[in-house]
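The complex is shown incomplete by one protein chain, all other protein chains being positioned as in the whole.
Our next item is chain A:
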Amino acid sequence: MTVAALHEYLEQSARRYPQRCAAVEASSGRQITYGELDALSDQVRDHLRRIGVRPADRVGICLPKSIASLAVLFGILKVGAAYVPVDSLAPPARNAFIFNDCGVRAIFVEASRAETLRCELARLAAEPCLLPLDWSDGPSPLATYLARVEADGLAVDESARPGPDNLAYVLYTSGSTGQPKGVMLTHRNGSSYVDWCSDILAPDENDRFSSHAPFHFDLSILDIFVPLKHGATVFLIGEELGKNPTRMASVIAERRLTVWYSTPSVLTLLVEHGRLDARDDHALRFILFAGEVFPVKHLRRLKAVVPRARYLNLYGPTETNVCTYYEIPQTIAEDRSAPFPIGRACSHVKARVIDANGRDVPRGQEGELAISGAPVMLGYWNMPERTSAAFHVDSSGRWYRTGDVVIEGDGGVYTFRGRRDRMVKRRGYRIELGEIETALYRHPAISEVAAIARSEESGVSIKVFYASRDGHALSLIELKRFCAHNLPAYMAPDWFSHQQLLPKTSTDKIDYQHLMRME
């Protein structure tokens, strides 16, 4: 079953299973049926239309993960617009940059954050319509909001029918120049991936999916659309619960989740701190992970605790979403310490390994992984040059250059070797080290800064070297505080090291090779 527009998954399931539970807020236990979610998102659609949102517009989402934010997301799609989700806890200036960059017409925002966001937008001379949802009004802030702004709550209109190549969502990722960049994804980009997931997971209406990743993270595409396509139930795990391994382990067991999808870091947290091993009442069929390398030590422990599930390593940048996958074998050899491969190309993409000039690299040699096919993004929002630099075009098609260096082995199985540039992945988030440096250069006392990443057994850690104007080390508390207010939490460096001056190369650039060797 394929659809032209992503919201049709919800509409079709709502006709088929109006009374089944579509979504549950895992911390509060609040739930909503397919019929109710469809109707609520219809009201969002009609309200957006009334305030002037038109097909092909963009609408921002700055909300905690909730039934409300899920209904908002579908309402935006139903009006024919694209949703632009941000981390509601990220620095307001960064969120304002994103919303302004993307030219959103309206923003759904948590009421307590609306005023700060309005001020930050005003500094950029942006005045989108802010639609505040107030959780202090009760557990259904969206219904309360709609009741307040609407004369009657009856949905009368039809949903827009955007074409498969219309924009559906824009996901902002870390940008090397210091500002995030918007990855433009269409309905077809999303649905080709969702349909591939259906083939692999064979879900049905009795499945219960986790939704751990925030909506601004591309893992959420599977979490949202795959369960709703099949009449299954999605358990929304918000920010606070998502950091609490013991409570997450209870949700997995007590709610009988059947499909779990998160970064390896979260799974490691569950095994190490969640007392997952104390429970043997799991219903998990699949454990999916993506976003970073899973250290084999932790994967082995997880498999021992939940032996019956199938384990899939999913790989892909936001620009393509998942494009290769690898099923972890039933038993992991005792002496294995090398991470597992990223696997074979998914059936909805084509993959090849190329060199800097776009020529194919012989099997067994390192090269850059390039991807073409239905899930590949349109491009970066408002960045035509960055977009064309990201693609290699030849007679065989338009290939997205992932920047990931891989080796192709037997049977078309790819193994990840490293990056071509200064992007790193930590806890599943991609981070441009340049964005951390740009933020720290804004600190008045800092004169020079360089960020490097190190791979350790426990994962990737980020170390910042800096020099100060007066030659004295800054307080570590002050540095951490500055980062907390100027960078999203996931970008915060792990270590800071004060230097009188940073080492330079003969061409007077910061010598990163030297820094990598320093302890």
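Keep in mind that, in the parts below, a residue touches a chain if its C-beta (ideal position, glycine included) is under 8 Å from a C-beta of that chain, and two chains touch if they have at least 3 such contacts; residues count from 1.
Throughout what follows, contacts and distances are computed from a predicted model.
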Worksheet entry | Among "ABC-2 family transporter", "Succinate dehydrogenase hydrophobic membrane anchor subunit", "Acyl carrier protein" or "Ferredoxin", the UniProt name of the subunit that does not appear here | "Acyl carrier protein"
Response to the item:
Answer key for A:Asp165, A:Glu240, A:Asp394 or A:Asp421 versus the chain not shown reads A:Glu240
Worksheet item: For the full complex, which residue in A:Lys297, A:Arg336 or A:Lys480 touches the chain that was left out?
Response: A:Lys480
Worksheet item: Which of A:Ser250, A:Thr415, A:Ser447 or A:Gln499 touches the chain that is not shown?
Response: A:Ser250
Worksheet entry | Positions on chain A contacted by the hidden chain, ascending | 240, 243-247, 250, 269, 273, 473, 475-478, 480-481, 483-485, 489, 492
